[in-house]
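Data first, discussion second: the structure below is written as structure tokens.
As you look at this complex, bear in mind that one protein chain is not there, while each of the others sits in place.
The letters A, B, C and D name the chains in turn, as written, and every chain counts its residues from 1.
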Amino acid sequence: MLSPVNVSIESLNLMTLVPMLIPIVGALLILVVDMFKSEQDKSMYVMLSLLVLSIDFAFLLESAGIFEQNGTVMGVFDVMLIDGLAILSQFIIVGASILFIPLALTKKRFHEFAYPEFFALFLFMIAGFQFMVATDNLILIFVGLETASLALYTLIAMHNRNKSFEAAVKYFTMGALAAGFYSFGSMVFYALTGSVEINQIASVLAANNYADIGFVLIAVVFMLASFGFKLSMVPFHTWTPDVYEGSSAALAGYMSIVPKIAAFVVAMRLFEFLIHSGVVWLEVILYIGVVVTMTMANIWALVQNDVKRMLAYSSISHAGFVMAAILIGTTQSNSALFLYWILFSFTNLGSFSMLWISRQKNLPKGQSSDHSYDKFAGLVKTSPIAASIMALFMLSLAGIPPFALFWGKMYMISSAVTGGYTVLALIMALNSAVAGYYYLKLIVYMFMKEPVVGLAGDVSAVNATLSLKTIIGIATIGTIFAFLALNQLLEFVTVFVYNSGY
Amino acid sequence: MEIGLNHYLVLSTILFAIGLVGVMRRKNLLMLFFATEILLNSVNISFAAISHYYGDLTGQMFAFFVIAIAASEVAVGLGLLIVWHKKHNNIDLEQMSTMRG
Amino acid sequence: MLDHILSILVFFPALAALLGFVVHKDSMRSYGVAVAAIEFALALWLWFAFDNNVSGMQFMETIALIPTFGINYIVGVDGISLFIIILASFFTMIGIASLTDTKDVKNMIITLLFLQMTMVGVFVALDAMVFYVFWELSLVPMLYIIGAWGGPLRIYASVKFFLYTFAGSLVMLVGMLFMAYFYYQATGQWSFAILDWYRLILPESFQLWLFVAFFIGFAIKVPMFPFHTWLPYAHGQAPTIGSVILAAILLKMGTYAFIRFSLPLFPDASVFFMFPIAILAIIMIIYTAMVAYAQKDIKQVVAYSSVSHMGVIIIGTFALNVEGISGSIFLMIAHGVVSGALFLLVGVIYDRRHTKLMSEFGGLASVMPRFATIFGIMMMASVGMPLTINFVGEFLSLLGFYQQSHILTLLAGIAIIVGAIYMLAAYKKMFFGEVTKEENKNLPDVNKRELIALVPLVIITIWLGIYPKPVLGPINTSVEAVVQLMHEKAITEEAKSRIPSLDIIINKASAKEVQ
Amino acid sequence: MELFLYTALFAPLVGSLFAAMFGARPKTKIAGIVPSIMLGVSLISSTILLVLVLTTGHTVHVEMMTWMATGDLYIPFGFVVDQVSVTMMMVVTLVSTVVHVYAIGYMDHDAGFNRFFAWLSAFVFSMMILVMSDNFAGLFIGWEGVGLCSWGLIGFWYKKESATWAANEAFIMNRIADLGMLIGIFLVYWNTGTLQYDGAFAAMPGLDTATLTWIGIFLFVGAMGKSAQFPLHTWLADAMEGPTPVSALIHAATMVTAGVYLVVRSNELYALIPNVGLFIASLGAFVAIFAATMALVNRDIKRVIAYSTLSQLGYMFAAAGLGAYWVALFHLMAHAFFKALLFLGGGNVMHAMNDELDPFKMGGLGKTMKGTMILMTLASVALAGIFPLAGFFSKDLILEVAFIDHHFIIYTVLLLTAGLTAFYSFRIIALIFHGEDRHTALGFHPHEAYKFMLWAMAPLAVLAVIAGALKGSYFEMVTYVLPATEYHVHSATTYWIMTIGTQLFVIGAIYFAYKKYMSKDIKVPDGTSKMENSFAYKLLINQYYIPYFYEEYLVKPYRELSTLCWTHIDQKVVDASVDGIAKAFYATGENTRAMQSGNLSTMLKWMVAGTVALLSLAVVFGLAAKYSGEIKLFLSGLGV
Partner (left out) sequence: MFEAIAFYLFAFLTIAMFYITVTTSQALYALTALAAGMIFISAFFFILGADFLGAVQIVVYSGAVMALYAFGMMFFDTTREVKEKQGNKLIIFGLSSVAAVLLVVIFATPIVSDNITALYPMTEGAGNTQEVGMVLFTKYLVPFEIAAVMLLVAMIAGIVLAGKKMDQSLTLMEEDEIRHMRDEQNKKVLL
């Protein structure tokens, strides 16, 4: 007979759930509000979401403080795992979301923001990602991932035009396949170790001395395929450009940051112990994957005609670049990953926001896509400030010092050097040069070409409102003055990563 | 003839491969979704089998959640298909390549 | 104020550039000249306050930036960098002053002021990462200048310029990170401070690799053969002011960096690579001189001549003795002045005729005698006529290298022949003969504004050619310290013997005094 | 005394700058007069210094200021007036004063009058630096300075293609030699530790012969360029494109002798390496006859004189090479006087003939240009070495030197050359001034030059006549610093036989020249005569095909190679490889972007394919790991 379970509430550490519960509660609140009085203005929902996220952020600060004191906390039957990685990545997730949500207050009306459900789904998605990073249980990771993904598919589709449906369907279908891979991979791990918790898996495998290396590799292959999809590693990246193009620029920018950091954290938890245990195969495959992803994505970005697609490929390349951190697997590299991603979120969100404020509803004649390069031709003549800011983001993405992303790149390459991956460091560095070309291409269009005759005047801020401009302003300041905050950021990140045992 | 864990794993793998065939082969999105269901179900067999042979319930848990996930996916997937169908009156993925390159 | 003069020198132009956005278009030029003049005055003040007898860094400032990772804002100046800084401020000033009617003159001046910040920053930086920041940042304004105000191929040229140098410096960045890692391993502290790195003695094999990494970055910037092909395009397409700054200052970053980084950090590798580099430099000298001779466009001639002269600078640098290094630093300044002036001169004629093809000219000596005279003086300086500024540098560079290799110096010396060939041929095509084109018959001679820019250059060219001591003295003091450092750090026998110890020199000097 | 030194040195510079101020303005007489006066001042100062040196035997040595000082290197602007340099100073200032005054008349109608004097005075200044410097670096300043001024003056008529071409040729050829010089200087510095003459020469005996030989060779290479020795001689004849006063001053009297000066100045070095000396002497002798033969047939007055200069330079080098430095210097001085005179006379003729230079088109000019004729004849006699004119004392001395040192081949060559010299000198005298009047038919109306021009030439004429008489005091003076080898043929009989024989030989040559070229049959050659079609004539008139050779095998290939370097190597290899990398990236992108077909099915296939690829790798690796023992065994069995 089953014996009754006695659990004390204290041992559950329910506090660990709070940061995830806040967005869920917020989402439910929004739904409830809508139920009582529908047809409210979107600004109310935006501010509501912002408030919820701010509270969430505050709680994250709280749990960061707890972590600094007590170290890693397990909670709720040891399903929740609040370590440094979880906190850092939640900071990024919530922080980026805070920056994203005001982008809904556009001048023009777009379909998705007319729904209160949009904001509810958005908050659910955040909760999903938060769960995903705050556990080492493969089941919870899976459920969190799917919650977030399903919400995300819907958010994309809600933009309500052909391309966004197409994007959503593509993303969804491939996501379903990736989910299949994920469950298969988990199954193999489970078959190998009888456990679905990563640290348990690690200890069992170590105890068995990796006797079933073939099985381990198969599990890794399916996990790689599944996270390769999430992190858009070549050749699992094919959804990325289409989905970015199909979704609104703001959401695309968001997608380039938040889902990836969540996936990175899981990948870190899952792959690093394997690399450290001497699974050479994984090291080799990751090496190849990193190099191919960086390089090929850069090469494809070169030939794009649309800025948003270009940025899509560029974020694939950045993801590949950051993936190197997992390959290197030192404290420095893992810190570099977070540092990079924090800096990247400012810059990339900024650049996508620049696209977002220039979004027209109908394409004028001669403009082939929403954000074709032609649209930005001669922008410095019509709107020098917009051009300068955009150029700033491009330079930062290209890794020109002293702008934000340079420091991330520098630290990441340094970690490669320190970790003994000199050739990788060189490849990473040279890839930045290749990437320089397509970022420059936009600068060239903006600064060195004449405006294309026929396109309707200055479109750089057709969609601008104060809140959008504020977000861009924040991103700009973050990009330029990153170096001032870098020391504290670095110390903070390093302490958190180090104390989590990575 | 004792049926061991490996039997189930092999069966599961074969089913998974069939699912993959379906995923790659189907152009009709609805039927493509069928194939993804096969993928998830094939894994469920393994989970149940491993759970049985190891005497551990975690596998069943996993399978349980996989079923939940599969159901949710169906809802969202069908929603997407309906939207698409309303606009285009088809659910053929060949029609779905306006974005490329 | 003197404690912070370097920071003021670096950030004053940037601040002025930001404020410049507010200034009205029509007053922008005056504003630019005023700012540049103040900057120049500050630079001169720096020189005035500079202690010629100190070989180390002066006016050092340190501000913690990322102490966790050893990156700090450290600036300082010694005899090696002092004059390049002055030159940079000087050229920005006369560059802005001589700016002819340009479209978007406001953007141009703002860009130039930003460029000035990066240029000064590169030469005062004593932290590798700060150095790198300015080094890379300098590409951006230059990209804009070439790309926005350049000739028909401007976009190609600017992008090529940017990417080529960018790629090179990324390799250098890896080298720097490696260097910092070594420092970390040796001391347990991260540091990017150059002066800290100086104290590090590396095993030879690492020196070689790191030397190569740094070399790629610097060589592309210099540009050394075979990495030079971006330069003719950049020069050919850039507006006059762009070429002037590019030739006068930006190229010097590479050679300066050799002296600041490669030599003192990797003395053994420097000795090891001395001959290969010298051979590259010789190819650079002769080959580019030949290519210059084949050019049809006067600006391309000057551009290739720059490459050729940079070869001599490299030769001097890798002489690894006081004479050669001092000579190469002096030649950097000399080449800055002379090639800057030549580009300005080309700009003068381009403004009038909107072509740079030599075949379009001919007989200008009679139409524009003053122009021909100044061009002639600068051309003669360029071919290394004694009593002009270039000669001092070339003479010392070659003299220095002669100690290392006789044959190679002889080959490098061919510079003075081939240099004369293309320069004289170009001068002949432009200025001699009958005036054949109708358009050329009534060209106005150089006007006042152009003279304001050119005459000081002529004066400097001759003044420093006759009396180089004010410049050579401080250079010498600092170079002696560098050479001594290299000698002390060298670990191989060969390097010890190739790099003379300063003690001997001091002994000799004192012996001289006794006599 | 320093005051005189600085006056002598800087007065020409002041004159030059003064003239340069008027450079771009229309002709002003003052721009010619002031430099001439300044040169006069310089001449007077030099004379005072000469007197001082002559009387007291003291030398003046000043150090004006530091030029370059770095590391171990210390180069000042130092000047020395000793016996050798004061000789040169006298020659330079005297000839240039004459030439300046003469040029006021000669350049009277030229638009570039002011510019001319600026250049010409600048040249004198450079030359003064060259001769007065107390170190090699200072010498090099002057060395390059005279090269520059020579460039400016040869190309003075810059609208003429041939003039500018010749200017560039001269400059570049000199540069080739200058490189040698520079290397020589480097060698001196690194071996002796200083570039001061006194210090360097003092240190030289301590060096090994090989080093000294190299130093000697490289310095001589420098001298070869400036003094237009074979094979760097072609520029001198082409330099005649410049105005005639320039030819007189630069390409006869002063600059071209700088090489000789250098060798003389470095006598202490060359004394240590007699082998190099012998080589110099042999080359000198060769050049002497080589140039003389070319002068035989040339149909351009100035070129003939130029070849004659070349030939005489050969003599000087022969003397210097044989160690008779004072003799070389003496011939240098004497030659400066009569050769300048000859050139200036030639200038008169040119002026009279509207710049026509072919003597065959002249004839009988003696009637209208008596003064010029007398001066030129005098100069030619001096050149030919007829007693008692200057040439006799200086040139015959060289023959004696060669004879006494038992270098009979050199002697023979030089003797032969003396005959040739006499022949070609009087060939042009005869063609210009005597014989039939051929010019009137061609439409020339010659007139005599300005009086003051003739008067200006007079001092040269006087010196050409009397210079020989100064030999004694000169010898005394210069042997303070130069080896005082007296050259006396041991037996008086031999001496007399030699002297008289030589004189007879020379006179015979003159007679032959007159006979041949005064005849009434002389016509303007039209390329039909038998002689003109002979091989020897063709060889000589084409200067042994050396310019042709240079043009075809050096200049053209260089030009073509340059173009090739640019169009093929630089653009198609170096640049194309850089662009190629970029293009390869771009092309890869273009070719593989099809992977992103936008078709969902393809995307799914890519995902599966990726997984399968990873799987296969995993299986391979897994199997390899599992059977690693067997694989190792197998591999060791294969002997790997």
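Keep this in mind: a residue touches a chain if its C-beta (ideal position, glycine included) is under 8 Å from a C-beta of that chain, and two chains touch if they have at least 3 such contacts.
What you are looking at is a predicted structure, and each value in this text was computed from that prediction instead of being measured.
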Chains still shown that are in contact with the chain withheld from the display: A, B, D
Among listed residues D:Ala469, D:Val612 or D:Ile631, the absent chain is touched only by D:Val612
Where chain A meets the chain that is not shown, the residues are 1-2, 5, 7, 17, 24, 31, 76-80, 108-112, 114-115, 117, 120-121, 124-125, 127-128, 131, 137, 139-140, 143-144, 146-147, 150-151, 153-154, 157-161, 164, 191-195, 200, 204, 207-208, 211-212, 214-215, 218, 361-362
Give me the chain B residues in contact with the hidden chain, please. 1-11, 13-22, 24-28, 30-31, 33-35, 37-38, 41, 44-45, 48-49, 51-52, 54-58, 60-61, 63-65, 67-76, 78-83, 85-86, 91-92, 94
For chain D, which residues touch the unseen chain? 601, 605, 608-609, 611-612, 615-616, 619, 622
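Just so we're on the same page, only the chains that are shown with their structure count from here on.
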Geometric centre: closest chain by C-alpha means: C
Which positions in chain D are in touch with at least two other chains? 582, 593, 596, 598, 600, 604, 608
Scan chain C for residues touching two or more other chains and write them down. 163
Which of the chains touch, listed as pairs? A-B, A-C, A-D, B-D, C-D
Would you tell me which residues of chain D are touching chain A in their complex? 582, 585-586, 588-590, 592-593, 595-596, 598, 600, 602-604, 606-611, 614-615, 617-619, 621-623, 625-626
Residue numbers of chain A touching chain D in their complex, please. 169-170, 173-174, 177-178, 181, 213-214, 217-218, 220-222, 224-225, 228-229, 234-236, 238-239, 241-242, 280-281, 285, 296, 298-303, 434, 437
Can you check the complex and tell me which residues of chain B touch chain A? 5, 9, 12, 16, 19, 23, 29, 32-33, 36, 39-40, 43, 46-47, 50, 54, 56, 58-59, 61-62, 65-66, 68-69, 72-73, 76-77, 79-81, 83-84, 87-88, 93, 96-101
